[in-house]
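The chains shown are only part of the set, and none of them has been moved.
Per-chain residue numbering starts at 1, and chain names A and B are given in the order in which the chains are listed.
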Amino acid sequence: MKYQSNNFFKMPDGFRGRSSVVVQAWWIVQSMLFATSPQFMYGWRRFLLRAFGAKIGRGVIIRPSVRITYPWKLTVGDYAWIGDDVDLYTLGEIRIGANAVVSQRSYLCTGSHDYQISSFDIYAKPIVIEDEAWVATDVFIAPGVTIGRGAVIGARSTVLEDMPAGMICVGYPAKPIKARVMKK
Amino acid sequence: MKYQSNNFFKMPDGFRGRSSVVVQAWWIVQSMLFATSPQFMYGWRRFLLRAFGAKIGRGVIIRPSVRITYPWKLTVGDYAWIGDDVDLYTLGEIRIGANAVVSQRSYLCTGSHDYQISSFDIYAKPIVIEDEAWVATDVFIAPGVTIGRGAVIGARSTVLEDMPAGMICVGYPAKPIKARVMKK
């Protein structure tokens, strides 16, 4: 039996959503203009992302060390925050809601491979972080996952399926463990 | 119900422990002089950290790829080692004991947010690694945790509460599983 044979690999037509020229232009802009910008220049980074097709709301905070694979597949709501060294691996769409927070080192991974086919086809599924959710530090989110509104994903969790709104969720794999109860 | 509203965020007065000028001076020193120093220049890096208020013992080994947020909140005992790509996120105090080892890629995270308040206030709690403990590679340590003397935290563990002295501790979340028995 043959499990994998990488030399026949191919990407579906139009998978990247833009031409190779645009993809490579973004790589250069990300490394030369985005990643090197001083921390306080949040407006400049929002401008660069929008110029490459991202939908970015008002007052969004994105650190220079954030990595975005294809900005044209990214939507971020008003006043959301994205921390240092976050990796937004937008082979598929990523939508981050208003006032949501994705803390440092988290990795939102929309892409995978079909390991039941020896050609090992690549595919992507969207990730949605709903409004007012908090993805704490060093969290992994798998392709196709939705994090419900106001949910808290504990530090270092690995999220392999949808998490419900308003719940604290932790672990490998992450499970909801209790409600997010607000003071006063 | 409102879970989070990031545009009202504020940091407590004096949270950083130094003025913005000192904080930014350290960022420049870290990127220009510390991170770029050749590996064998351990004395030079100890000097830089001490100049910014860190208490660093004799013979301490710190690799150039280590990241320290605020050196004035760091104490390291004699002959401790801190490996490649370790992140000492010193929003709160971090104390690493004598002859302790923190291996490559580990992340000591003293900061968090109060997710029960919609203003999402930032806070910090100290982390203590006692003498002769070993934090193995790619371990996460949460705010407020103490690792007991001589404890071993297994590779890739996530430590969310205090770990006892002299025990081997592993997992997500890390739990003590057996005593550290020394040969002869």
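In this section, a residue touches a chain if its C-beta (ideal position, glycine included) is under 8 Å from a C-beta of that chain, and two chains touch if they have at least 3 such contacts.
Values in this document were obtained by computation on a predicted structure and should not be read as measured data.
All protein chains share one sequence; of the complete assembly in this entry, 2 are displayed, while the total copy number is 3.
Rule of thumb we're sticking to: only the chains that are shown with their structure count from here on.
The geometric centre of chain A is 26 Å away from that of chain B, both derived from CA atoms. Every residue of chain A that touches chain B in the complex is listed here, in rising order: 59, 61, 79-81, 99-101, 105, 132-134, 136-138, 149-150, 152, 155-156, 166, 168, 171-172, 180-183.
Taken together, the chain B residues at the contact with chain A in this complex read 1-7, 107, 109, 112-113, 115-118, 120, 140, 142, 158, 160, 172.
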